[in-house]
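Right, chain A next:
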Amino acid sequence: MSATMALVFGIMAVLPLFVGGTAHMMHILIMCLIWAVVASCWDLIMGFAGIFSFGQVAFFVIGAYASAIFSIQLGIHPLAAMVLAGLVTAAAGVLVGLPCMRLKGAYIALVTFAVHMILEPFLKSGMGRALGTGGTRGILTIPPMELFGITFAADNKIAVFYAALALAVICSAIIMLVIRSSWGTAFLALKDSQDFAASLGVSAFKYKLAVFALTSFLTGLVGGFYAHYIGMLSTRLLGIDLFVMLMIMLVLGGIGQFPGAILGAIMTVIGNEMLAPLGAYRPLVLGALVVVLVLLLPDGIMGLLRSLVPHKVAEQVRQG
Partner candidate 1 sequence: MKKLGLFILICSAIVMGTISAHAADVIKVGVPLAMTGPYTDTGDNYWKGIKMAIDEINAAGGLLGKQLDPVRFDTQEFAPERVMQGADYLCGQEKVDSVHAGWAGWGQDVRAYGKYTAPFFADDGSQAAVDVFREDPKKYANIFQLTDTDINQATSMFNVLMALPHDYPNKKVVIINADDAWGMGVGDTLEANFKKEGWEVALREVVPYGTREWGSIMTRVRRIKPAIIHVEIVSAPEVITFFRQFMRTPTPSILSYGYSIVPREVVQTMGKEADGLIGEVPTAMPTPEAPTPEAQAWVERFTGIWKHQPQAGSWAAYSGVKAWAAAVVAVGDEKNHAAVAKHISTEGYKGETGWWKWDEDNVMRGGGDVPFGHYQVQNGEMVTIFTDPPVKPYKDYKFITPRWIK
Partner candidate 2 sequence: MLKTTDLNAYYDQFHVLHQVSCEVHEGEVVLMLGPNGHGKSTLLKSICGLVHKVDGAIVYKGEAITRLSTEKLVNRGIIYIAENRELFGEMTVLENLKLGAYSRNARKAEKKNLARVFELFPRLATRKKQLASTMSGGEARMLAIARGLMSNADFLCIDEPSLGLQPNLRIEVFNIIREINRQGKTILLVEQNIPQIAELAGRIYVLEEGCITFEGTPEAAAREERLKEIFLGM
């Protein structure tokens, strides 16, 4: 697991040597890293913890708005705002997680997706505007992060890239540690059978809430990073496009196949750009691709790799 991650991030780290001069390419690489974290968090909650949470994009947007609002309204340093935003998002995650504790499958999906659905009207409403969301206009001026005399703004993409890389490495490492820890085992037990897990003394309640808190914290943190990088926010993030893209990342990488989600994110972002010449046919092809991938590669790229590489090596990869 860690070897794959090291390789992926290692390759990512040297890519600016080749495309560092092209803002467009750097932007794509940065978005790869940002979505990699968001998709990994989703994988942790859905693939490992087995909770059908559909609120991932909502948490991302909550984090982004929170960080922007903290840095603008309170005038605090964007880094502090990001961490605060992470905490706010974690709180939101716990809040959403609580009613989900008693629910099953498609109901959890609905409740979490409801958060997604309601977020847009909320951000646009009077309440949202009072908080500083800018209503329907969005927030068009968000201060960039400045650290050690470097400005991590949209016109300094190489700096942003390495900051994003550092963030992605840290977040992925946390996710990996969680999966390998006793938590990971508990999740597996929970996924197999709630009753069985209970007999082992695993408290479903505690772990599920904890995974909601952790994934939303990381997602919110990255959302904050996104806000300060792009420098503007609008509710258009909540369209169906991003949601579907994230889902494709997960399908492509393999659900519950961490670090497959990272690979999935990178391939989806890049693949989506490569399909751009198709114009209106792009989403058509994407949709068909999802169908074919789920049928032919049910465990995603990661599953394919594991079946390609001899079993022992795969085991090593998994063990790290």
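To be clear about the criterion, contacts are C-beta pairs under 8 Å (C-beta built on N, C-alpha and C of every residue); 3 or more make two chains touch, one makes a residue touch a chain; residues count from 1.
Regarding candidate selection, all candidates are chains of the complex that A comes from, given by their letters.
Note that the structure is predicted; figures quoted are calculated from it, not measured.
J.: Judged by that same contact rule, which candidate in 1 or 2 sits against chain A in the complex?
T.: 1
J.: Taking the touch rule as given, give the residues of chain A at its contact with candidate 1 in the complex, in rising order.
T.: Residue list for chain A touching candidate 1: 3-4, 7-8, 11, 15, 18-19, 22-25, 27-28, 31, 121, 124, 135-138, 140-141, 154-155, 226, 230-234, 236-237, 239-242, 263, 266-267, 270, 273-274, 276, 279-280, 282-283, 305, 308-309, 313, 317.
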